[in-house]
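Heads up, this is only part of the complex; the chains shown haven't been moved.
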Amino acid sequence: MAKIGIADTTFARVNMADFALGIIKKNSRHKIERYTVPGIKDIPIACKLLFEKYKCDIIMAFGMAGPKEIDKQCSHEASLGIQIVQLTEKKHILEVFVHMDEAKKENEIYQIAKNRAEKHALNALALLQSKTALTKFAGTGRRQGKEDEGSIKI
Amino acid sequence: MAKIGIADTTFARVNMADFALGIIKKNSRHKIERYTVPGIKDIPIACKLLFEKYKCDIIMAFGMAGPKEIDKQCSHEASLGIQIVQLTEKKHILEVFVHMDEAKKENEIYQIAKNRAEKHALNALALLQSKTALTKFAGTGRRQGKEDEGSIKI
């Protein structure tokens, strides 16, 4: 049994973490630690603390970014922080970010968020197994948040 | 009792720190250390010193960025510095930045700055409590600087 960290925000408009928790609990007996912060830029430090203080083995980071250019900049800053945390802790963080301009209707954003959270929960479980658990799917065009695109056929 | 660091600038056109200090003093007995620098890019080193020399437990960083593209670049550099400080100090910095193009009228900028400073002061108090103090609001579309957007309803 491993310990999975869950970092999420009050800014997001969908409770993505709950979707992931459903999948994790259904498919494993891993322990959970959750850390909720105001916004996407607070996620890297939450991840750092989930690793160091709460001894998580892997983290899922749930964030939602607004539709504007400045929101992309914010998610970029969060993503770079997440890179640094992973590389100094030597553990995976699966970034589950949704951008509000990925769809026009709120209902679609909700579906993207749910689908992405659930599929990445399965990815987290696979990464906890081994470094080749996903190799059978290498280059197969898998997508989280929408339908898989599949391999290019020639 | 914790010690809250306040980093702010002479560049900003609103004294955001004072709004936050009002909320903090009203709702807690935490100690305060303030550090004022010229501009937004000087904030990360001020935060670093507030943590290391003045032993703060959490920091609120107040900055204002101009309306131009180059100003976005400056705030980006400041934000990346803030990420590095958080991850090396293993403590939260709540970034309370206002961009001068968030509203057209100066009066609106003032209201955004005040609202954002006050709401983030409450976030700072929550983060000092526990990593799940905000979990009840996860995914509920909270905003600082304007009205909450709320959860997506489907």
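Each chain carries a letter (A and B) given by its place in the written order, and its residues are counted from 1.
In the analysis below, a contact is a pair of C-beta atoms (placed from the backbone, for glycine too) under 8 Å apart; a residue touches a chain by one contact, two chains touch by 3 or more.
What you are looking at is a predicted structure, and each value in this text was computed from that prediction instead of being measured.
Here 2 copies of the chain are placed, and the complete complex recorded in this file has 5 of them.
Everything below uses one rule, namely that only the chains that are shown with their structure count from here on.
Rounded to a multiple of 5, the C-alpha superposition of chain A onto chain B involves a rotation of 70 degrees.
The distance from the centre of chain A to the centre of chain B, each centre being the mean of the chain's C-alpha atoms, comes to 25 Å. If you check the complex, the residues on chain B that touch chain A are 72, 75-76, 79-80, 82-84, 86-87, 90-95, 99, 120, 123, 127, 131-135, 137-144, 149-154.
Interface of chain A with chain B (complex): residues 8-18, 33-38, 41-42, 44-46, 48-49, 52, 54, 69-70, 73-74, 76-77, 80-81, 84-85, 88, 106-107, 109-110.
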